[in-house]
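To start, the structure itself, in structure tokens.
What you see is the complex with one protein chain gone and the rest in place.
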Amino acid sequence: MIPSLKVRNKEESRFFLNRRQRKFITSILSAILLVTVVVVGVLLDEERIATNLITRNLAPSLDHPFGTDWLGRDMFARTIMGLSLSVGVGLIGAIGSTSIALILGMAAATMGKVADRLISWLIDLFLSVPHLVTLILIAFTFGGGFKGIVIGLMLTHWPSLARVIRAEVMQIRSAEYVQISRQMGKSKWWIAVHHILPHLTPQILIGFMLMFPHVILHESAVTFIGLGLSPHEPAIGIILSESMKYLSAGMWWLAFFPGLCLLLIVQAFDRIGENFRLLMDPTKSND
Amino acid sequence: MPILEVENLSISFNQYTSSFKQNNIQVISSLNVSLEEGEILAVVGASGSGKSLLAHAILGILPDNATISGTIYYNGEVLTASKQASLRGKEVAFIPQSTNYLDPLMRVGNQVRTSVKTGDATAAQRAVFKRLHLQPTVENMYPFQLSGGMARRTLLSTAIVSDAKVIIADEPTPGLDPVVMKEALNNFREFADNGCAVMLITHDIESALTIADKIAVFYAGTTVEVAPVEDFTGDGEALRHPYSKALWRALPQNDFIPIPGSQPHPSALPTGCLFAPRCKEAILECGKKQPEMRNLRNGMVRCIHAT
Partner (left out) sequence: MRKNVGRKIGIFLLLKGLRMLTLLVAICFISFLLVKNSPIDPIQAYIGADMLKVGPEQREKIAEYWGVDQPVMVQFLNWGSALLAGDLGTSMIFRRPVADVIGERFINSLVLMLTAWVLSGVIGFVMGVVSAMKKDTWIDRIIKWYCYTLASTPTFWMGLLMLIVFAVWLGWFPIGLGVPVGVLAEDVTIANRIEHLILPAVTLSIIGVANVALHTRQKLVEVLASDYVLFARARGERGFTLFWRHGLRNVALPAITLQFAAFSELFGGAVLAEQVFSYPGLGQATVEAGLRGDVPLLLGLVIFSTFFVFAGNLIADLIYYVVDPRTRESRML
């Protein structure tokens, strides 16, 4: 045996977990983080963000880890509540968008050529205006606020997932076992429930998880520019846009921590979605 | 002395077998083969038996998740990774299977020219194209525009212009019409007659027999027999290993008897002789330990029964 010819596998030596097991554990940890943020955000009492003129404009300290704003509100509590709200709005938006993607993707794959053409045209339609402009337009139509932003989010994030679902359904439909089922006289519904849905479920879940971060980012962006959630809500976009007035006064913590937390939340979702996809995808098994 | 000698070569890959478990899959196990100058050695075996990896291992271009052990000698010297790197394309040339091995966005003439190590590259490439009856216009084509025969000759010309002493060809014949195939095989003979050593890796035993000097029979990741080509005659009584005999008899012009069973998957190799589960002569001892390769009648065999 010649040592120089031997290519040692890097994975073997590191810890006792292989890459896939590590990915699984980071996913679980990310999920726990997310659930904690949402639960704490919901349970947090409005008292925590009440105006308190004695503790105004404080830099981060042990009492107020993220500092306080010009009304003496605790920024940590505001941030957590904002994140909780973001996740909530993101959830509604992503569920809506996933449903649209599922319906249109299935329709394109099963309802014949005309439907397919029409839906692919519709996808092009939604992709040909910049996302943010579409969101602004829709938010404007509904006069801003919660309804406008949620409808906007639902209507703008489905196209890519719809394409994935369409391709997936087409592939399953042409698969041999489905052909056999069809020849055996099984109904369309039977095939849809027994063959297509089970294969589609992981795809939908992955698509949903990967869509989530985009939805949250877009929500906070539209809220930031003033067309999203109302200024009375403790949304991250609102916090950041308010902070702009105080930045020149050196109150950096108003923008820094809330944004950083948003980043972490978005990344946690992205991690989970991405890891999930790698674990499900056999062709990437050796990555 | 052989110009190239492979001793006890094993190659395994680290792969995920289920969602969380990793496993080592042994694709080539204790393989022995040697190659002389002026000689064509055909490595023959069923598809999917890991033959191509042998070529990649000799050239040192296996993927990163491969673990290899064993020794390869070139000109009597141990072949190290750095030595392999300096020999590739200069002393040892590789002829791959298909146009997929040509850069899709580069004109083929250019690709052949990069193989020229000394002298005027363009002149060398044009001369070789002429010799292989490739139109001058071909050099300006992209790989997707080549027909099967043109692609084969283009790949061959990369080896010719490199002036290598050892040529390793991986499946050079499938998909060719008989005329082109004969021509391709004659080219290999020509190489050998000019003093090159040629290793022909193929599943096409018939065409291998027409030009090779020695045949190495490959089964489930190892060589079970190395025999001079003359031994493939009659009922195969001159052959040493039961698998080689069966393979010979399975040919259409012979008895056309298929071998029962199928080759074991690399992840589920038997503990003893790899062929034992399908072998009619197998006895208890065959299942205990894999037999060593031993010399026998001007050839080599890996079977305890062979005489």
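Order as written gives the chain letters A and B; numbering starts at 1 within each chain.
Here is the rule we go by: a contact is a pair of C-beta atoms (placed from the backbone, for glycine too) under 8 Å apart; a residue touches a chain by one contact, two chains touch by 3 or more.
What you see is a predicted model, and the numbers here were worked out from it, not measured in a lab.
Participant: For the chain that's not shown, point to the residue among A:Ile138, A:Ile206 or A:Ile272 touching it.
Facilitator: The missing chain is touched by A:Ile138.
Participant: Among A:Met111, A:Val193 or A:Ile225, which residue is in touch with the absent chain?
Facilitator: A:Ile225
Participant: Based on the whole complex, identify which of B:Gly89, B:Pro174 or B:Pro277 touches the chain you can't see.
Facilitator: B:Gly89
Participant: Residues of chain A in contact with the chain that isn't shown?
Facilitator: 10, 121, 124-125, 127-133, 136-143, 213, 217, 220-221, 224-227, 240, 243-244, 247-248, 250, 252, 255-256, 259, 262-263, 266-267, 270
Participant: Please identify, in ascending order, the residues of chain B that touch the omitted chain?
Facilitator: On the chain B side, contact with the omitted chain comes from 56, 59, 61, 63-64, 85, 88-90, 93-94, 96, 98, 100-106, 114-115, 142, 144-145, 158, 162.
Just so we're on the same page, only the chains that are shown with their structure count from here on.
Participant: Taking each chain's centre as its mean C-alpha position, how far apart are chain A and chain B in Å?
Facilitator: 51
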